[in-house]
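Removed: one protein chain of the complex. Kept in place: all other protein chains.
Chain naming follows the written order as A and B, and within any one chain the residues start at number 1.
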Amino acid sequence: MDVAKNFPLVIILILFIGAFIMPLLKNKIYNKAFSLMTIGISSVLSLITLVYVNRYGTFLYRVGHWDSPWGIELSIGILEAIMSLLLTSVAFVISWYSVYTIEKEIKDNKVCFYYTLINILVGALLGIVYTNDLFNAFVFIEVSAIAACGIIVVKDKKENIKATLKYLILSSVGSGLVLMGIAFIYSITGNLNMTFINKELSQTFMAYENSILISLGLFTIGLGIKSAMYPLHVWLPDAHSNAPSTSSAMLSALVLKAYVIFYIKILYRMFGEEIISQFPILLFMVLILGSLGMIMGSILAILQKDIKRVIAYSSVAQMGYIFFGIGLGNTIGLVSTFFHILNHAIIKSALFLTVGSMIEKTGQKKLFALKGIGKEMPITLGLFTVSALSMVGIPILPGFISKFNFAIGSIKGGKSIFVVVILISSLLNALYYFPIVINGYFGEENLEGKVFKSKEKTIKELMPILVLIIAALILGASSNKIIEMISNGVEVF
Amino acid sequence: MEKLLTNYYETASIILFGVGFVTLLLHSNLIKKIIGMNIMDTAIFLFFISKGYIYGKEAPIIRGVHKGIQGYINPVPTALMLTGIVVAVSITAFALALTIKLYEKYGTVELDEIMRIRGE
Partner (left out) sequence: MKNSLILFPILFPQIAALIMGIIKFKNNKRRNIYIGTVIVLNLVFIIALLSTNQSMDFHLIKINNLLDIYFRIDKLGILFVLLASILWIFTAFYSFVYMPHEGKEKRFFLYFMLTLGVTVGIAFSGNLFTLYIFYEYLTLATFPLVIHSGSKEALRVGRKYLIYSFGGATLALLGIILIFTLTNSVTFMEFGILQGLTLDNKDLLLIIYMIMFIGFGVKAALVPLHSWLPAAMVAPTPVSSLLHAVAVVKSGIFALIRVSYFIFGSEVLYEIRGNYYISILVVLTILMGSLLALHQDNLKKRLAYSTVSQLGYILLGIVLLNEESLTGGLLHLVNHAVIKITLFFCVGAIYFMTEKKYINEIKGIGKEMPITMGCFAISAISLVGIPPTNGFVSKWYLALGGLEENKILFAVILLVSAMLTAGYLLPIVITAFFPGEEKKIIKKEPPLSMLIPIVTLTAIVVTLGLFPNIVLHLIEDIVKGIV
């Protein structure tokens, strides 16, 4: 069984090597098959890793057998394993969907590059999740940033280029700040390995309070930009709404999340709870910004007229929840954050894919033009409805469970007043999701002249979305087991 | 004040960082923005490398005799920044490529012009 210890590195290698082989395969079909295969293999390996970790506990892997303060170390615990399973499997489903649709959004000669970029992106995100080395993480962050920009600009429209440039510049500001933070930490501790930094810091942090606070601030803002913490989200709506739908799904579901994982690692593995609790202002700021994101993201979403922008702003709100959970600063908050990451990754990709199919079939992006869509594409809108209900937080669906856990977390953390923020935010969610569904299915005027099922996709093409929805339902139904597993993971984090 | 002068590397890099950041934020010309981004990156490199520099020691390149650990500066930050420079260059190249594309489509590299064109 110990061979499983090699899997994390193997996964990254498979993805990266695959990425560089793909441009050599001229045929589009081979490209798609190859990309799907590599991501599929990685998700299987991730699953095995998860099983292994669940049984034998966290393990450290030395890349190239260099011992830890010098060499790069991968650290795989339950949380990392869950995240890597999530990243690879959701990426797999999204790529599966893209196989049918990608030609409709990007030019034929770009298709092979698209899959190359997807592979690089997933590989880099996994690198961020696995690594225990700060600088290594920085490199992976940069790689993922370029790849993420790549999958937006691959559509090659005016708006895309502009959105990409905005994203690229802001995200390089973010990584600059992260690098600065790393510099501060390095100058204090002389280490880049998180575990070792933690050891050093726990002995000497009293002497360097200012430097630690500065570097915490730099990490928070830097990663906040990258994972769209309100009010640093300005790049997100443009980037996510203009990208091809599959890219939007990928960006919203996976890319944002990897940076959050890295942020949590920095807070709890590198600095450790003891140091964090010295600076309550930091977590409080994160909590406030999270709450603001939850409210403002939803309000901004209500104001949008373009369906993809609505969903993009909804991501801002959902990232608000995630930061809210981190800001609570207790175990339940952290567990709910992880659960919400899982939930949001699945549901948001389903939303982007359903909306992508609607836009593809009707050619319309505006909300008013999509009225009555429920008659033309009943199944697609049905899947959208389930996801929207989960977002709003209708019980049993996973969205409710995570919101409920956030509420419990904030009460247990002595911040009962924030429960109100959660509830207001879910009401606001209802305000922008329900009109889409209602105008889609009902209304005499809306349905006039629409032919039943005239624009529906085939079941084969809808399968990936169906898989996502089923996964979400399973996530909701078995939430207690998953939350228990996450709690175990958080304890050994 | 004295602290700032003794740590003049750090001071300089923070000033550079500020210059870069302001350039990046305030200019609407994309090329200038990218230059600002580069200045910012350079500031970070300077900061990082200065962390590894020890006054009077040599660069960690062995010429003839090995002087022992005492003889050289800390090689790690230098090595890291080499990687950092590579990353920064690739990002710059990518950003410039996008700028060229944008120029082809809009005929200008001024962001506010582009916003105006889009608004029309």
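Here is the rule we go by: a residue touches a chain if its C-beta (ideal position, glycine included) is under 8 Å from a C-beta of that chain, and two chains touch if they have at least 3 such contacts.
Predicted, not measured: the structure shown is a model, and the values here were computed from it.
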item	value
Among the chains presented, those that the missing one touches	A
Which residue of A:L13, A:L427 or A:I474 touches the chain not shown here	A:L427
Candidate in contact with the missing chain, chosen from A:L47, A:V234, A:I276 or A:I394	A:I394
Contacts of chain A with the absent chain, listed as residue ranges	394-396, 401, 404, 407-408, 411-412, 416, 419-420, 423, 426-427, 430-431, 434-435, 438-439, 441-447, 477, 479-480
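Rule of thumb we're sticking to: only the chains that are shown with their structure count from here on.
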item	value
Cα-centroid distance, chain A relative to chain B, in whole angstrom	29
Chain B-facing residues of chain A, complex	135, 138-139, 142, 145-146, 149, 153, 156, 158-159, 161-162, 164-165, 168-169, 172-173, 176, 179-180, 182-183, 186-187, 192
Chain B - residues contacting chain A, complex	17, 21, 24, 30, 33-34, 37, 40-41, 44, 47-48, 51, 76-77, 80, 83-84, 87-88, 90-91, 94-95, 98-99, 101-102, 105-106, 114, 118
